[in-house]
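Every protein chain except one is present and positioned as in the full complex.
Right, chain A next:
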Amino acid sequence: MIDRSFIGRETSSFEAVAERGRLRFFAHAIGEQDPVYSDLDAARAAGHGDLPVPPTFLFGLDVERPDSFAYVGEMGIDLRHVLHGEQSFAYHRVAVAGEPLRFRSRIADLFEKKGGALQFVVREIAVTDGDDAPVADLRTTIVVRDPRAGA
């Protein structure tokens, strides 16, 4: 069982920028052909100040921090046994390429099912902009399958 004292633990705050080239690479990787996500003129014509950061991309910016999986290790979890359980996003506005974004995250909850064979870690991530105004709120639930518990 994961130590419940981890609930409320905050990870270090982290600043990231979604670069245009990276967003074009992401669009390519997911087969996105809407020019709004790769062409600056199309993005501006659609009302964005720059290439928009697509709906799920903020998740990747957060895990890109150098120690992104550190919290998993600190809890004694083997990354190979981790599955993504749930993911949610709530948006205050659409982020765009080039703007500094700050990520703050905390462990919101820990619980288990099936007698500990499945353990759940819930993280909440708040994304704010350079003016400290809210951009998006993410909630990530990971599931840890403990093979020793005979799931």
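Operating definition for what follows: contacts are C-beta pairs under 8 Å (C-beta built on N, C-alpha and C of every residue); 3 or more make two chains touch, one makes a residue touch a chain; residues count from 1.
Criterion: contacts and distances are computed from a predicted model.
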item: Protein name, per the UniProt record, of whichever chain is missing from view ("MaoC family protein", "Carbohydrate ABC transporter permease", "Glucose dehydrogenase" or "NADH-quinone oxidoreductase subunit N"); value: "MaoC family protein"
item: Residue touching the undisplayed chain, where the options are A:4, A:84 or A:114; value: A:84
item: Chain A residues touching the omitted chain (full complex); value: 22, 25-26, 28-32, 34, 36, 46-47, 52, 54-57, 59-61, 63-64, 69, 79-91, 93-94, 139, 147
